[in-house]
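Coming up: subunit A.
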Amino acid sequence: MRDASLQTRITRRSALKMASAAALPALIRPVRAAEPSTLRVAFAIQPATLDPQKMRVGGVDYNYVYNCFSRLTTQDPLLQVQPDLATSWEATEDLKAWTFHLRPGVKFHNGKPLDASDIVFTFKRILDKDVGSVLRVNFSMVDSIDVVDPLTVRFNLSIPYADLPAAAAAYQAAIVSESTLDTVTVHPIGTGPFRFVEYRPGDQLVLERNPDYFLPGVPKLDRVIIRIIPEFTTSVAALESGAVDAVFDLPPEQVDKLKQSTVARVEEVQAGRWQGITWNCEMKPFDDPRVRRAFNKMIDKPAITEIAMFGHATPTLTPIPPFHPYFRKDIPIGGADIAGAKKLLAEAAIPEGFTLEMYVPGSNPPRERLATAFRDAAKQAGINVQLRIAPPDKFFAEMEGKVPFAADGFYGRATPDLMVYPWYHSTGSWNNTLWHYKNPEVDKVLDAARTTADKNEQAKLYGRFQEMLLDDSPGSVIYVQNFACGFSNKVHDVVVSPLMLMDFSKAALTA
Partner candidate 1 sequence: MAIRRRRRLPLSLVVGGALVLALVAISALAQWIAPYPYDQMHIRDRFLPPNLTYLAGTDEYGRDVFSRLLIGSQLSLALGGTATLISMGIGVPLGMLAGYRRGATDELIMRTLDVMLAFPPIMLVLLILAVTPPSLLKTAIAIGVLAVAPIARVTRSVTLDLMSGEFMEAARARGERLRYMLMRELLPNIWPVLIVEASLRVVFAVLLGAVLSFLGFGVQPPAADWGLMISNGRAFVDTAPWISLAPGIAMSVTVIAISLVGDGLREVLDPRIGGR
Partner candidate 2 sequence: MSGAAPSPPTDPLLEIRNLTIRYRDGGRQINAVSDVSFALKPGGSLAIVGESGSGKSSVAGAVLDFLGPGAEVSGAIRFEGQDIAGLSPAQRRRMLGRRIGAVFQDPFTALNPALRVGRQIAEPMVEHLGLALPEALGRAEIALREMGIERAAEVACAFPHQLSGGMKQRALIAAALACGPSLLILDEPTTALDVTVEAQILRLLSRLRRETGVSLLFISHNLGVVRRLCDDVAVMYASQLVELGDVRSVLERPAHPYSKGLLASRPPLAAASRGSRLAAIAGQMPTDPTPDAGCVFAPRCPFHELRCSNAPQLLTIAPDGHQVRCWKNGVLGPWPRQAVVDIEEPVFHRGDTLVNVTGLGKTFDKRARFTAWRLSVADGRPLLYRRPGRVPAVNDVTFSISPGEVLGLVGESGCGKSTLGRLLLQLLRQSHGSVEFDGADIARLPTQALAPFRRQAQIVFQNVGSSLNPRLSVGEALERPLALFNLVEPRERTRRVEALLEMVRLPGAYRKRFPHQLSGGERQRVAIARALATEPRFVVCDEPASALDVSVQATIVNLLADLRDAFALAYLFISHDLAVVAQLSDRIAVMYRGKICEIGTAAEVLAPPYHPYTEILLASAADDEPPAVPQGASTELAVGHPGCVFAARCPHHLGSICATKPPPLRVQSASHAIACHLDTAQLALSRLGA
C-alpha cells in the first residue's frame, strides 16, 4: 500500500493516507499481511449447501465444488470439454452409449482411492428423485450406468445424445464417495485440488492445498479462504485495502470503479449468464400470441442492457450468447417498436392502461434495473407494470413459473443443447416450469440438433431456431452478462471462466 502511494504522484489524498497510516499505532494496524500463499476471496452470498448434488444456485457453491471436487469432465474457458477424472471417452455410433475411462491413482481427500463405483453412485444419486438434484432432468435420458471395470464406466441412454460429456461437466455432477456421504454437508470429501478445512456459515469457508492432487504441480496456493461479504461496497473497499485478495462476480457498477484502482484490477469475460423477462404462455394475457409479440416489440434490448448493466453485458437473441459460434450475428438486435406493440395490443383487445404485476427476484440490482427499464417501455405502450420484488428464494420456490409475468435469469450452460433445449422444447424441464411454450417446429429443430454430431448441421439448426423465436418468444432473453472479478495486483493466474468460475489451482501470489 505504501509502495503504491509512493509511486504515484503525492496528492492530497495519498499524503493524508500516508500520514494516517504512520500515525496509527501498530496495535490497530488493520491490514496484517496474510501468509504469502493464502488467497482470500470475497463472495457476496454464502454457500447454501455443501452437498454438490443438492446445489441449486450458482456463485460460491460452484466455485467451492469446482475447487474441492472433480467431475468426469470439465470445460475450459472456451467452453470446450476437457478431461477431468475421465481421461478419455467414446460413444457408440448411435450416440446411445457412452464409455468413460477414469484416471488411475486418484485419491479422495481421506485417502480412499477413486474407482468406477463412485461414479455410478454419484450419478444414481443424481437420478434419485428423493435427492431432488436439479441435474436429474439433464440426465433423464440415462437408462443405466454400468461398472465395466474399476476404471471404466458406461452410460446407456434411451435416446441418442451427443452432449453427454459436456453434461457430465456440470458442477452438481461432482463425484462423491458413498462412504463419506453422511458427513458431506459438514465435512465434504472430494478429489479436487483443495481440501475442505472448515466452514463457518456467514463467515468463511477455508480450503487447503490437496498435496495428493492428481495433476502435477498444482495447486500452488496453500490455502484459499472464501470470505462472505454481502455488500460490494464493503468487499471492494476490503480489496483496495488489502483485506481480501479477490472479489467474485463484481456488479457492473463496481467494475468501472475498480478499474481506476492502482492496487487492484478487474478481469472481465463474456459469459453465458442471461437475464430477461418471462411470460407464461398458459396464463392470461400471454396465452394470446399477439400479446407476446407486442411485448417483444416493446423491448429495446440495447437500451435496457445499457441501463441494467452499464455496458457490461451484450444484447442477445436467445440464451445462445453472441460470442458462441452458432450465434446469428446477421440478425439485428434493434430498438423497440412501440407503435407496432400498441397495434398488436389493440388487436388482442388489451385496453390502454392495462395493469400487470411483474415479479422480480430481489438482491440483484441489474435485474431490478432491467425490470424498471422495461416498466418504462411498457408504460409508453400503455401497459402499467407494477413491480413486485420478492426475496429470491421465495421467488424461485413459489413464484417462478406460477405467475404470468416475471423477470428472471439463468446461468450459462455448457452446450447449445443445454442452453436452449430445456427452455424451448415442449418437453423441456424449464419450459414446463417457466412458460409452457409449445411450438412443434421448434421441437423438431431442437430434436434434430441434439442428435446430430455434425457441427455445421448443428450450426444451421440453431441458427434457424434463433430466427424462429424472434417473434413468438415466450419471453425475452435480453442480454448475457459479463463475468467480472476483482483481483489484487499481487494475485496471478486465477483462471476466470465464462462459466462463472474462478479456478484457483494455478493461482499464485507475489509478496
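In picking the candidates, the idea was that all candidates are chains of the complex that A comes from, given by their letters.
Heads up, the rule we're going with is that a contact is a pair of C-beta atoms (placed from the backbone, for glycine too) under 8 Å apart; a residue touches a chain by one contact, two chains touch by 3 or more; residues count from 1.
On a predicted model such as this, the values are computed, not experimentally measured, just so you know.
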Checklist entry - Which candidate among 1 or 2 is in contact with subunit A in the complex shown? => result 1
Item to check | subunit A residues within the candidate 1 interface of the complex | outcome: 231-233, 251, 253-254, 256-257, 303, 306-307, 310, 362-363, 365, 368-369, 371-373, 375-376, 386-391
